[in-house]
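Can you read through this structure? Questions will come right after.
In this view, the complex is presented without one of its protein chains, the others remaining in place.
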Amino acid sequence: MSTHSSRLAARIMVAPSVVLLFIWMAVPLAMTLYYSFRLYRLLSPDRTGWVGFNNYLWFFNSPEFWLALWNTLALVGGVLVVTVVLGILIALLIDQPVKGQGLLRILVIAPFFVMPPVAASIWENLFMHPQNGLFAALARGFGAQPILFLENHPMLSVIGIVSWEWLPFATLILLTSLQSLSSEQLEAAEMDGASAFNRLRHIILPHMTRAITVVILIQTIFLLGIFGEIFTTTQGGPGSASTTLPYMIFKQAIAAKDIGRAAAGGIIAVILANIVAYFLMRGIGRHLDA
Amino acid sequence: MARAVSPRRRMFTTIAAWSVALIIFFPVLWMILTSFKTEASAVASPPELFSADWTVENYVEVWSRSDYPRFFWNSVVISLGSTLLGLAIAIPAAWAMAFVPGRRTKDLLMWMLSTKMMPAVAVMIPLYLLFLRLGLIDTRIGLVLALMLMNLPIIVWMLYTYFKEIPGEILEAARMDGASLPKEILYVLTPIALPGIASTLLLNVILAWNEAFWTIVLTTTKAAPLSAFIASFSAPQGLFYAKLSAASTLAIAPILILGWFSQKQLVRGLTFGAVK
């Protein structure tokens, strides 16, 4: 519904965004693809050449890779489950008539605004630290041995930290959705004799489907790239116990200075992200009315 | 869902909700409390909720004895700069998509969002090398560009959902009234969409401020913002807990306050308008 001139104008106006994003995405991706087939080690810069799929094979043959892949999926999945489930429960709770709702919401949303390195360092030092952390003090108070969170349960600890960061986001979106549910619907269901559980199951949860999908989509986008929290706390360790795919690539590039291998890892990460994105977009496409 | 509830139930939910909220907020609270303790009291066993001799010494020290002001200033410049630049590029694009939609507009939006799904590490090395070649490593302008591009899809999409709620007739009226395209955007669209533009700005300032990958990869010292500074802040065996807490509190305080003021708009923005 427009004229030739406005359509022309529209193309010109979209062009900078599209061109910039294309360059931002395509040029590095093409370079990564190129490097992934090259021998390229910063420690031995004079030995270069094509190596075929060797860089990829190195990944597939490395037990660390499969662990990292598992850790990545466990991190995304674990955080999603924790935040969505707790998010629904908390949203239901603070949607009730509660005194001081405004202040309450401010407290609940706070972790979302804490930058990842700070969040990680609070948890690492003030809470999980085996000597000076609050958890250790608590354990000692009960006469128990302090739990070595980051040493013995590194992945669970990271999932816990990241869940804490994202829980407010999930809660807030689910709460917003909950508040848009008309009370008449619930009253009608109550008149029809539906129990609290049935109202939750047949009216409230279906109403929140869209919000839940949005939470999953947005969080997945950010969770696939989780880096700062691991960098600050476990550095991927102990050993490789909490190494995710992004962190493994980072290690190859920065510690091992093997650009070729890191590039191959990057391509694998892109493929993984695309697989996840494909399923997500198919799910979300219906809900995001673009 | 304001419904009649008994006072007893109301009291129960109030207690439950406040307990949950305090548990969620506690780590932040604990950090803030620790930042006012002496280093000795910060690692005291058993822990002290309030320090007997609380002090602002940690803040004074962090601010004056380190390069903290520089990191802070870098954060301000980088997050504001990248967001403003992103808005300048995204407003025309969102105008085009919202008011002159074509058959491929939806695909274009999905493609833009999909660039966000690409893991940053995958393109870390080439980008590092490109930035090195262009002399942008450890420069503010380099980080402004990187974070602008990182958040551009979100900015475009947020603006698009806000613009789509503005009736196209108003822009057509402006066109009939003789406004050229730049004037139409400047005098009519932008003022009407100001609330939406403001919340887009806020959210993206927050995202840029808290970004901790590109800031670590693309800076060393000169242009490093707070996120890079905190990430590399090692706290050997709790000797600097109070100072670490003070530095951390300073790093998140501006964003925490900004976020609290704008939480309603943020929800709408982050869901791309998909949840009302």
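We call the chains A and B, going by the order they appear; numbering starts again at 1 in every chain.
Quick note on the criterion: a contact is a pair of C-beta atoms (placed from the backbone, for glycine too) under 8 Å apart; a residue touches a chain by one contact, two chains touch by 3 or more.
Operating definition for what follows: contacts and distances are computed from a predicted model.
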Omitted chain (choose from "Aspartyl/glutamyl-tRNA(Asn/Gln) amidotransferase subunit B", "ATP-binding cassette domain-containing protein", "3-oxoacyl-[acyl-carrier-protein] synthase 2" or "Membrane protein insertase YidC") - UniProt protein name: "ATP-binding cassette domain-containing protein"
Option from B:D67, B:D107 or B:D177 whose C-beta touches the chain left out: B:D177
On chain A, residues whose C-beta touches the chain left out of the figure: 1-5
Residue ranges of chain B at the interface with the undisplayed chain: 167, 169-170, 172-180, 183, 187-188, 191-192, 194
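Convention: only the chains that are shown with their structure count from here on.
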Chain centre separation in whole Å, for chain B relative to chain A (CA means): 16
Chain B contact footprint on chain A (complex, rising order): 1-2, 6-7, 9-11, 13-14, 16-18, 20-21, 24-25, 27-29, 31-32, 35, 90, 93-100, 104-123, 125-127, 129, 131-132, 134, 137, 140-141, 164, 167-169, 172-173, 176-181, 183, 186-187, 210-211, 214, 218, 220-221, 224-225, 227-228, 231-232, 245-247, 249-250, 253, 259, 262-263, 265-267, 269-270, 272-274, 276-277, 281, 285, 287-290
List of chain B residues in touch with chain A within their complex: 1-3, 5, 10, 13-14, 16-18, 20-22, 24-25, 27-28, 30-31, 34, 42-43, 45-47, 89-90, 92-93, 95-97, 99-100, 102, 105-106, 108-110, 112-127, 129-130, 149, 152-153, 156, 160, 168, 181, 206, 209-210, 212-213, 216, 226-228, 230-231, 233, 235, 237-238, 241, 244-245, 248, 251-252, 255-256, 258-260, 263, 266-268, 270-272, 274-276
